[in-house]
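Here is the structure we will look at.
Complex shown without one protein chain; remaining protein chains in place.
As written, the chains take the letters A and B, and residue 1 is the first residue of each chain.
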Amino acid sequence: MSTKDVPRPPKKVGLAPNLNSGFYGQDIISVSQFTRESLDYIFGIAEEMRAIVKRAGSTDLLKGTVLACLFYEPSTRTSASFIAAMSRLGGTVIPITQGVQFSSVAKGESLPDTIRTLESYADMIVLRHPEVGASEIAARYARKPIINAGDGIGEHPTQALLDLFTIKEELGQIDGLAVAMVGDLKYGRTVHSLTRLLYSYDVELSFVSPEILRLPLDIMNEVRARNLPVRETYDVADVIEIADVLYVTRVQKERFSDLSQYEEVKGCYEITPELMERAKEKMIVMHPLPRVGEIHYAVDDDPRAAYFRQMENGMYIRMALLAAVLGKA
Amino acid sequence: MSTKDVPRPPKKVGLAPNLNSGFYGQDIISVSQFTRESLDYIFGIAEEMRAIVKRAGSTDLLKGTVLACLFYEPSTRTSASFIAAMSRLGGTVIPITQGVQFSSVAKGESLPDTIRTLESYADMIVLRHPEVGASEIAARYARKPIINAGDGIGEHPTQALLDLFTIKEELGQIDGLAVAMVGDLKYGRTVHSLTRLLYSYDVELSFVSPEILRLPLDIMNEVRARNLPVRETYDVADVIEIADVLYVTRVQKERFSDLSQYEEVKGCYEITPELMERAKEKMIVMHPLPRVGEIHYAVDDDPRAAYFRQMENGMYIRMALLAAVLGKA
Partner (left out) sequence: MSTKDVPRPPKKVGLAPNLNSGFYGQDIISVSQFTRESLDYIFGIAEEMRAIVKRAGSTDLLKGTVLACLFYEPSTRTSASFIAAMSRLGGTVIPITQGVQFSSVAKGESLPDTIRTLESYADMIVLRHPEVGASEIAARYARKPIINAGDGIGEHPTQALLDLFTIKEELGQIDGLAVAMVGDLKYGRTVHSLTRLLYSYDVELSFVSPEILRLPLDIMNEVRARNLPVRETYDVADVIEIADVLYVTRVQKERFSDLSQYEEVKGCYEITPELMERAKEKMIVMHPLPRVGEIHYAVDDDPRAAYFRQMENGMYIRMALLAAVLGKA
């Protein structure tokens, strides 16, 4: 599939606009669209969604609406979360997952043609794509709203929203918190997006990673330009006592050319019950999941382990976005 | 999978009957079942379906009914269209797509057994299968209605219906039109089926293709037997000025043993903005999609480009068929 060879018509309402003036009919492409005001707005709806689910399981808010979930690469977690969200809003989903590669796309259809076809059936499209910028291209051609569910190493805005929402729900507020990002800070798009959302808040940031996986310079410069207190370190032990939020990601063995070097440092990015003994009483451990050993299973029973509640919040945030974009929030 | 080794019981109500006496409980296997009267009937329902979708998004007409979509080969467009149609009618879908080959079918189950199992769960079955005649076999065994969603190079009746419906909706009527079929007329089953549906109307037909991809003789003889005005040509430029409908299909490079021959002729089957300048002011360009270059993207903004509206019509036609076959139209 190529996303390059199609001349691009002007988009009807502007591309990835600031959302202060409302979500209705807008594309959700990038965290850069969200101001503190629009975050407050969507978090408020997400809280209502949770209340509805806890009380009644679901609502008929989106009864009669159809969402196309177009996943060019599989992602059980994200697609299941969107399907659940749409179901609990009373709407239905056209799941186009696994095997897209065998079908019209394999016949050489361009992304814009696939998008224009699907929008003739559905009211909205959620797009997961391995190429950076795919959602922006889709949004340029679509008259119906596009929600970016991850485009390669680019953005995954709904993940960043659920991460920030979790911090707010777990700790009551975001201002004043010490947030430590741990693990692969170079390639981890969830870390980049969450960091950018935090620019709107008064937080203290720590970045904990091996040398070869440090936060990219452009993001570090953005952080510094906002005069947020920041530090970098190689060992999670350096921040465990002060962190209100420990946002953990996986350090992949494959990133190291010298495996002995990996073995040497990996312990610095593992969250163990012993490490947790030194953490604050009121703090949380987060992880975008899946994990592969970087948070020990024995930590799961610690009330500060927030990663499964974080998953659940993903459903409420996506319910809020779907309802808001369709003008039913 | 084999569809051959099973002794065939007599079908309960007759196979692929003329639909004049109603759609309720009938199989939709072939365009040959449709008379002008039954086409008018189903187009009328499709127009109502569009009105419902535009006004309310959906209806509860098929609430509580279950459709099994059994796709032995993937077809994003067709399966998404049926799922959307069923959803907007308030019903639900059991999607059995991608990976059928790994499952009970891989264990050697015959098509009749799979069909008889699925009809014990669902109220109706939509079947896509790579072998010609598969839908007819399925219909012979099923007590519940079967809708053919394409059987190899055989039939794809719902596609032909949406094509004809598009002509009627775009141009107001079908009688009196000059319809030009362009591209691969030998293997293109959509061309064959649409041509056959047009036998019921007073139209002028043009067939534009390379020599090696000319319309099969049997269909040409059928056309002539109906005394419809007809001509064949090698170049779309020969018909562009008189055509009310340009039905474009892809000329596949792979059909040519001599690639230089392909390069020489392919320009005769490409729809460009320059070509469109010579076309009538009121005419339409259609394509079953996916396209791979045979209609230039710059044509998309031309109001005469009807192919995305054609896709949307597919949903309304399928809604109409589902409702009619289940006796709820």
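Here is the rule we go by: contacts are C-beta pairs under 8 Å (C-beta built on N, C-alpha and C of every residue); 3 or more make two chains touch, one makes a residue touch a chain.
The structure presented is a predicted model; accordingly, all values stated were derived computationally and were not measured.
Undergrad: So one chain is hidden, and I want to know which residue out of A:Ala51, A:Ile242 or A:Val292 touches that hidden chain in the complete assembly.
TA: Here the residue in touch with the unshown chain is A:Val292.
Undergrad: Who touches the missing chain here, A:Ser32, A:Ser75 or A:Thr233?
TA: Only one of A:Ser32, A:Ser75 or A:Thr233 touches the chain omitted from view, namely A:Ser75.
Undergrad: Using the document's contact rule, name the residues of chain B that touch the chain not shown here.
TA: 6-7, 9, 63-66, 68, 92, 94-96, 98-100, 102-105, 107-109, 112-114, 116-118, 120-123
Undergrad: Which positions on chain A touch the chain that was left off?
TA: Within chain A, the residues that touch the unshown chain are 56-59, 74-77, 80-81, 83-84, 87-88, 92, 95, 97-99, 289-292, 297-298, 300-301, 308-309, 311-312, 314-315.
Just so it is clear, only the chains that are shown with their structure count from here on.
Undergrad: Go ahead and align chain A to its copy chain B using Cα positions, then give the rotation in degrees, nearest 5.
TA: 120
Undergrad: For chain A and chain B, let me know how many angstrom lie between their CA-based centres, rounded off.
TA: So the centroids are 40 Å from each other.
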